[in-house]
Every structure is written in structure tokens, then in C-alpha cells.
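Coming up: chain A.
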Amino acid sequence: MITDSVLEKVFAAGHIAVTGECGPPRGAMPEVVKEKAEKLRGYVDAVNVTDNQTAMVRMSSFAASLFLQQMDMPPVMQMVCRDRNRLAMQADIIGAYAHGINTLLCLSGDHPHFGDHPMAAGVFDLDSIQLIQTVKRMRDEGKFQGGADIKGPPKMFIGAAANPFADPFELRVARLAKKVRAGVDFIQTQCIYNMDKFEQWMKGVRERELHKEVYIMAGVTPMKSVGAARYMKNKVPGMDVPDHLVERMAKTPKEKQAQEGIDICVETIQRLLSIEGVAGIHIMAIEWESAVPEIVERSGLYPRPQV
Partner candidate 1 sequence: MTDHTNDAQTTVLVIGGGVGGIKAAMDLSEAQKDVLLVDKAAAIGGLMTQLDRTFPTNNCDLCTISPHLSAGARQQHIDLMPLTQVTAVTGEAGDFTVTLTSTPRYIDLEKCTACGECHKKYPECVRFYPGLDHRAPTCMRYPQATPQAFSIDMAACKDVNGLVNVCPANAIVVDDQEKVATRRVSSIILAVGADLFDPDKLDHFGHGRYPNVVTGLEYERIMSASGPTLGELVRPSDGVPPKRVAWIQCAGSRGINREDVSYCSSVCCMYALKEAIVTKERFQDDIETTIFYMDMRTFGKDYEGYYQRAKDQYGVRMVRCRPHSIVPDSTGQQLHIAYATDENSGMTTELFDMVVLSTGFRPSSHTTRLAEILGVELNAHQFVRGGNFEPVVTSRPGIYVCGVIEGPKDIPETMVQASAAACMAARHTGHAGSAAEVESEYPPERDVIGETPRIGVFVCDCGQNIGGAMDVDAVVQEAAKYPHVVHVEMAGHGCGQEALDRMRQMIQEKNLNRVVVGACSPRTHEGLFQENLRKAGLNKYLLDIANIRDQNAWVHGGARELATAKAKKLIRMAVGGVAQAGPLREHRLPINKDVLVIGGGVSGMSSALALGDQGYKVVLAERTGRLGGLAAIIRRNLEGDDVRAYVAQLVEKVQAHDQIEVITNAIVVDHSGMPGKFQTGFQIGPRMYYRQIEHGATVMATGALAHRPDQYLLGRHKAVMTQLDLDDLLETQPEQVSNWECMVMVQCVGSRTADNPNCSRICCQSAIKNALRLTDLNPDMRVFILYRDMRTYGFSEDAYIEARRRGVIFVRYQADIPPRVTADGDRVTVHFHDPILGRDMEVTADCLGLSTGLLADDETTEDLAAIFHLNRTEDGHFLEDHVKLKPLDMSVPGFFVAGTAHSPRTIRESIAQAQGVAGRIQGLLAQDVINLGAVVARVDRDKCATCLVCVRACPYHVPFINEDRYSEIDPAKCHGCGICAAECPAKAIQLSCFEDAPIMAKLEGLLERIA
Partner candidate 2 sequence: MITAERKPLAEIIDYIDNCRRILLVGCNECVTVCAAGGRKEVAMLASAMQMDFMKRGKTVDIREMTLERQCEPEYVEELAPFIDQADAVVSMACGCGVQEVVRRFRGKRVYPAVNTSFMGAAERPGVWAERCHGCGNCLLGLTGGICPIARCSKRLMNGPCGGSSKGKCEVSTEIDCVWQLIWDRLKELGIEDRYEEIILAKDWRTERGGGPRKIVREDLAQ
Partner candidate 3 sequence: METFEPVIVAFCCHYCAYTAADMAGTMRLDYPANVKIVRVPCSGKVDPIHMMKALELGADGVLVAGCLEGDCHFKTGNVKAARRVTYVQTQLEEIGVEPQRLAMVTMSAGMGTRFAAIANEFTEQIRKLGPNPVAAARKAQAAPAPVAQVN
């Protein structure tokens, strides 16, 4: 064990880890965070807290993670390279760790173009891989990115994202290898709908035995309606939603579509669990946290192991 992150313990114990996701509110409303977290309690090992997702300003990931921490719901703090330079990042990492937040997800972040401040200048002082190296160095060498010593180094369980479906597809395994070389501990993939492509990616990963060096969590998202399906297919960058799923949702009558979305999600999880190298499931039920309990139960991932 490198850190005392709950997630690491679950992985280390050989269990299938399950993480949820909670999008902080666009205002100072702690009860919203608590409410969402409460719905996940017991069904997930840790909860990702997004950082200005889609470049829309929200309560910071650090602040929301603190609320989860205080509720005894282990948060996975996300940090994008878009909004802070390397000074601010390292300061927040130390601060968070001081509050007991010990799991961090390093992301490049969506381009300001998509958000509510397209006129803002993206920082991008570091990119996600350089951030992984920085957090690893802070943890293992106790040194800042600039080289100075850290008294009380933060021991973060380092995570990153991976999108097996983005182009050029043949590059995506090599990119994972790059992140592994940078020192990432666990990976959460983009939500998976194109099962064949994901399996093809996992085959590549296994060929390079990367699954032995990094815990890979397969990301899933239940679709609430055919509209949601089409939105994800066309509007969300890097998302690959095959047509047959959209048709399946379109064929289901309006009122039953949400249930159909959950059924698809469960089926997806069943298949994912059968893939060698999948160490966990990351359920991104954004603004639909209430569906997580049913999904986790029907996927046979309930109750969560006590570590």
C-alpha cells in the first residue's frame, strides 16, 4: 500500500472497486453536495468530485470534496490543468491532503470554448501527464515541481482519465502506457457504450501488461432518455455511442426509457466485469445519483466490501 486511500485498499484486497460521481452545485449550496453523496452512501467506495466540468464554473472540487470527507464518504478530488498553474495546483494538493483527501484524479480539462467563459484564457501550464509526474514526485520524493523539499509531503493515490474511443484509436494504448510511465496508480475510462472497441483497447492493454501496473476502472453512464443518448452521441467530445443503442432507446416508449437506460447500464457492467484487467466500475450518473443503488445492486456489486 502506497497511500491510505480507501480505493487503494479495495484494489489491494482484490475487490472490484466502485466509484460514483458528484457534480458540485453552481452556487454555495453544501446541502446539494451532501444530498447527492447520501444517495451513494454504501453503494460506492469513493465519489469523484468534478472540477469545473465542461468548463462551467461550479463550487471547487476541493471544497466539495471536504464536505464528502466530513460525511465520511471518501472523495476522489479531480484537478484540471485548465484553471490553475503549477503553483496553485501544488498548493491545493497539499491543502486537500492536509484535510485527509488522499485520492486525486489528474485531467487536462475541457476547453473553455465549451463552458460559460469562452473568453477566459486556459492556463495549461502543465498537461495531465506532467501533473501526474508532479504529484508522484511530491509523494515519493517529497519535492515540489520546482525541486524544493516539502515538509509533510502529500501521499496522494494518483488517478487519471483515459478515453479508449478517441482518435487516433491505435494511439490510445500507448497513451495509457505514457501515463503509467508518469506514475499513475489508477485509471477511470470514458463512459463505455461501444463494447467491441473497449474490448479491443483492453486487449492492447493486456498485451503490454499495463493492467498489472495500473488499476483500470471502466466508466459507465446510464442514459435517461433517447434525447440524452443523442446528446452524448453528437455533442459530447470523445464519446462513442453506437447507433443500435440509440435505436434501442428510441424504440422504448418515453416513460420507460429511463428504466431501459438502467437496464443497458447493468448489462454493460456485467460484460465489463467479465473482461480481464477491469479492476473497477466508475458510475457517472450525473444528476441521476438515485439510479446508482439499483445499478450497483443489480450488477452484483452490493454490498461494498469493508476495508
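What we mean here is this: a contact is a pair of C-beta atoms (placed from the backbone, for glycine too) under 8 Å apart; a residue touches a chain by one contact, two chains touch by 3 or more; residues count from 1.
On how the list was made: all candidates are chains of the complex that A comes from, given by their letters.
Remember, predicted model here, so these are calculated numbers, not experimental data.
Novice: What candidate from 1, 2 or 3 touches chain A in the complex under consideration?
Specialist: Among 1, 2 or 3, contact with chain A goes to 2.
Novice: Residues of chain A touching candidate 2 in their complex?
Specialist: The touching residues are 81-82, 86, 108-111, 113-114, 122, 124-130, 133-134, 145, 161-163, 166-168, 171, 174-175, 177-178, 181-182, 190, 237-238.
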